[in-house]
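Left out: one protein chain. Kept in place: all the others.
Right after this comes subunit A.
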Amino acid sequence: MLKEIIRPFQYKKMKHLKIEDSQSKNKQKSKNYFATLKRIWYFLSSNKGLLFLVLFMVFLSSALGLLGPYLVGMAIDDYIVTRKMDGFVTLLVSLGVIYVFYSLTIWFQNYWMIGIAQDTVYTMRMRLFQHLHKLPIPFFDKRQHGELMSRITNDIENVSSTLNSSVIQIFSSLLTLIGTVAVMLWLSPLLTLLTLIIVPLMFFGMKWITKRTGPLFKEQQRNLGELNGFIEETISGQRIIKTFSQEKKVTAEFLEKGERLKAAGFWAQTYSGLIPKLMNVLNNLSFAIIAGIGGILALNNMISIGVIVIFVEYSRQFTRPLNDLANQFNTLLSAVAGAERVFEILDEEEEFKNERSLHELPQVKGEVEFKNVTFSYEEESKTVKNIDFHVYPGETAAFVGPTGAGKTTLINLLSRFYEVDSGGIFIDGYDLSKVKKESLRKYMGFVLQDSFMFQGTVRENIRYGRLAASDDAVVEAAKLANAHSFIVKLPDGYDTVLSQEGSGISQGQKQLLSIARAFLANPSILILDEATSSIDTVTELKIQAALQKLMNGRTSFVIAHRLNTIQNADRIFVLDEGRIIEEGNHDTLLKKKGFYYQLHGKAAASGI
């Protein structure tokens, strides 16, 4: 029992999130903070007209909000204390009218603001998503999917809930504040000054708290993102987790990440929870001060009782917007923490940057040339070195070599998923670094190593190769790829929904669908990267003819381990450790009795 009582005070301080003491850093911080707010404003401001209407409504409701208590004070002072009845009804009726309009203005401002806020959030999500699609492949290599997903849900959610309420709150608080101070000054400058005593106290208290909550909110969102990433991976990797029966290990890791989120969340909530408490105590203090000193003043007949009553009401009206502002500041910080993580992605450089000055690649014949190309994924190890080759239109080129020799890398460079470190790639003589990437990919068709299927029907998945393709064309492509026979056996044929987890069809069948996709795309340059690796050899033989037909008249690049797939290639490039070590066609390479001969000979030897 005692343990449970003292437990809340035993959380480890988040020392690594030291509150920045140095002046310069602090400035930097607040500068970032305002920069982020400015960017949120940029998104908001597309709805300027409506926003203006909302502000107008806020203005009205604030004014009515002030007028209400004023009339109540009047009712007490002029009618109740004096026990007068003349005109009392009129006063109450006008009070009623004010209340009606008060409620209406509040309703309108909320109604519009929700629209604006959700519009803003919608645009932010869209922008984030669109931007993601413009980011280069290397960006995705390093990120966890779930971590990125967290930004589009959890982080934007933070922004969303803040915008829904905060904008209105902040404006109405500010207006109420100004109005109240004005009326209070008019009623009694002395009491007003007394009420204002608490303002500096509030200011310092707020500063102390928000300095801590800001970084804590960020930490919390970061941890939540990491947790999201972890969850996503464990769901994608269920098959492995189960067969290795590592549920306990995974859960332990999950709990560790959960603990970290918990600690950050605890401090963020505790500190931010202090704000209303601080405001409350100051509120009560001012109440006491006004009552006490007001009492003295009233005794000396310097003010009337009615004024004290009104003042007490106003001092509440005065501290409430301050209180709200303080609270809003806090949710604003949590929104900023979320928004910063969104902007972090928006600030990543897109792969089409500086492409405006580049030209579109015209219809290509398919001549491909690599000139002294060098590239590495990471600084230290060169993945491919000094690659030189020339493939003429309509030819089939094959890359062979041990795994990790750099075959797929060359394809990645040709399709410009990655940028060469040095050297150049030319298609029909056009330097690829001088044409728009998408205009290049338009002419290329791919069957990639992992055949990815989207959640959707078989038909939709094949049609991904050419969105405008007719149903007949889809079936035609499936037939060419030898996929038709298994598709019609599926429960709903072409309309069978493939779940993303890919249950229902086998790996080899997915490859057949990918090939059908490429058939449909009808590209000038065709890339087959281990396109048939999971397909049994009998089926492969059956589609070989179709693949041959597909390659006919197009420049094709083929990567395959099964050498029969590549024997007919016009040019075979043998790669080892990132270099082209041999080049020729099947027969000349065999005659050479070099690396290819070895690869092939050994394979054959172990085969028969």
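Convention: contacts are C-beta pairs under 8 Å (C-beta built on N, C-alpha and C of every residue); 3 or more make two chains touch, one makes a residue touch a chain; residues count from 1.
Just so we're on the same page, contacts and distances are computed from a predicted model.
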Complex member absent from the view - protein name from UniProt, among "Peptide/nickel transport system permease protein", "ABC transporter ATP-binding protein", "4Fe-4S dicluster domain-containing protein" or "Inner-membrane translocator": "ABC transporter ATP-binding protein"
Omitted-chain contact residue, chosen from A:Y33, A:F59 or A:Y79: A:Y79
Contact partner of the left-out chain, one of A:L190, A:L255 or A:A545: A:L255
Which residue of A:K38, A:R239 or A:R356 touches the chain not shown here: A:R239
Residue among A:T195, A:N330 or A:T408 that touches the chain left out of view: A:T408
